[in-house]
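As structure tokens, the structure follows; a few thoughts come after it.
Here the complex is missing one protein chain, while the rest keep their positions.
== chain A ==
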Amino acid sequence: MLELRKDIFADERDDNLKEIGKGTQRQDMLGHVTGTSTYFDDHKLQGMLHLKVLRSPHAHARLRRIDTMEAERSSGVRRIIRGADVPRNLNTLLSLINFGKDDEPSLAVDKVRYKGEPIVAIVADSPREAYEAMSKVRVDYEPLAAVFDVEEALKPGAPVVNEVYPKNTFIYHDVYDHQKLRFGDVERGFAEADHVLEQRYQMSPIEHAPTETNGSIAAPDTNGRYVVYTSTQALFFSLDTCAKILDVPSNTFHFIGGTVGGGFGGKVDTLTEPLAILGAMLTGRPVRYQLGREEEMQFGSPRGAERIYIKDGVMRDGRIVARKIRAYFDSGAYTRLSSYAVVKCVAHLPGPYTIPNVHGDVYCVFTNRTPATAMRGFGVTAMDFALECQMDKLAHLIGIDPMEFRILNAYRDGDMKAHRREAKNTALIECVQVAAEKAKWPLREEVKRMSSRKDGGGSRAAISPTPREPEPQRAVASQQRTTYDRAPPAPIHEPPPTAPPPPPRPQAPSPSHGATRFSSVFGTRRR
């Protein structure tokens, strides 16, 4: 039996790992304060070339002709890269997890769909020579009508932004043009409500503006491999994306990163690596592709803008009885990660509250704006902003303290959420109580005593099975099975399917939700 002599390394790590409650120094702090942390651009390689990209000045235009003749002859130019040079010039980031259709070229070929879209890459001896050559590229644009508003983009006759998605919406499961959430009956809820409040919320796109701009340096390595120094936040995600776009095995690349000058979600899109590597492949030299600040702002993807409509039905006693949400995520011209943000958003509805009737429709919409991407809690952040503004307005409307209003409607352990999952490990009430205490916000005694826990706790980490609607029984495939299929043939008469879990049953209100007085306020609302 071979065993690691842990005692040799005993002074390196305390296996007890009692770290909570004390400061622990970052491993990279010495490098940071001495300026020796190596970011991608701190690698200076022999014979390094510089790549700059010609970008579209139009938000939407057909490319009639791209003339690079004069630019090719410009001094210091080593190579001009066009869309036809990219082995697989169509990709979508989440194709790596089998989600979405390839919709975005590395270099535009027939059309540009947003201002700043890359058209031609120029590899030259110096950045200045690359820029000089860029000014000599002639592009004949045919400007097209553009659409910048999510709701305009969904109207009949709106310009088609991206032909891969002709209705200007991302398509889920090849069928659905948006994500839906249905729970209870909102219309009945509104009919019964004492007040109904409908509001519109509009977010702006937000630029991450990392102090270090996106960039990478790719260099030929031994045995036909390439080493890539990169600012990416997602090293293997970027590596795999490059392998797909450049159509080579993923072990062609040795990605080196990890020291990132601020990312916040703006460095997951593999914006620079594919062209830097392609430049290195085509020239046999190290190639550096670093975004300038203006490019970072114009071409580097922001947090997407969202438009959100919320309609709530609320009772005079403070209970929210219905919540209807319609939201549009502005994905820009390509999908990137917005389709996923929408899924996350719908999974978050109706916020951390127990509401018996919920209705959600959220769309991932294409417009002629810079493609949006990840940013710190994307999909949830803007929706939460809208929901919490709405909560304040509702509290004001019925004249109840906004903190108490949240505690009153907070989900508690055992509540059935709109996704038909039982709430577990909830702690909103405790969060509001602590926030109120820190802000010296007076709460009434009985509100201070309320708890998210039901019956004093219990197993908090367990995840209950998701109750499902009964599905119509599928007919057994009747065609002949192929001979190489070794699985036993499906029986003609299927055994009766196991009964689906029952739909959520209304539960008796639990007095342990808090003070008795508040339980009576909830009445039979809780399920």
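Things worth noting here:
Throughout what follows, a contact is a pair of C-beta atoms (placed from the backbone, for glycine too) under 8 Å apart; a residue touches a chain by one contact, two chains touch by 3 or more; residues count from 1.
To be clear about the criterion, contacts and distances are computed from a predicted model.
You can't see one chain of this complex, but its UniProt record names it "(2Fe-2S)-binding protein", from the set "CU044_5270 family protein", "histidine kinase", "RagB/SusD family nutrient uptake outer membrane protein" or "(2Fe-2S)-binding protein".
Of A:L90, A:I171, A:A209 or A:L282, it is A:A209 that touches the chain left out of the display.
Of the candidate positions A:P159, A:P205, A:P220 or A:G262, contact with the unshown chain belongs to A:G262. When you scan A:V33, A:A84, A:I97 or A:V175 for touch with the missing chain, the hit is A:V33. For chain A, the residues touching the chain absent from view are 23, 25-26, 28-39, 41-42, 44, 128, 208-213, 259-264, 290, 292-293.
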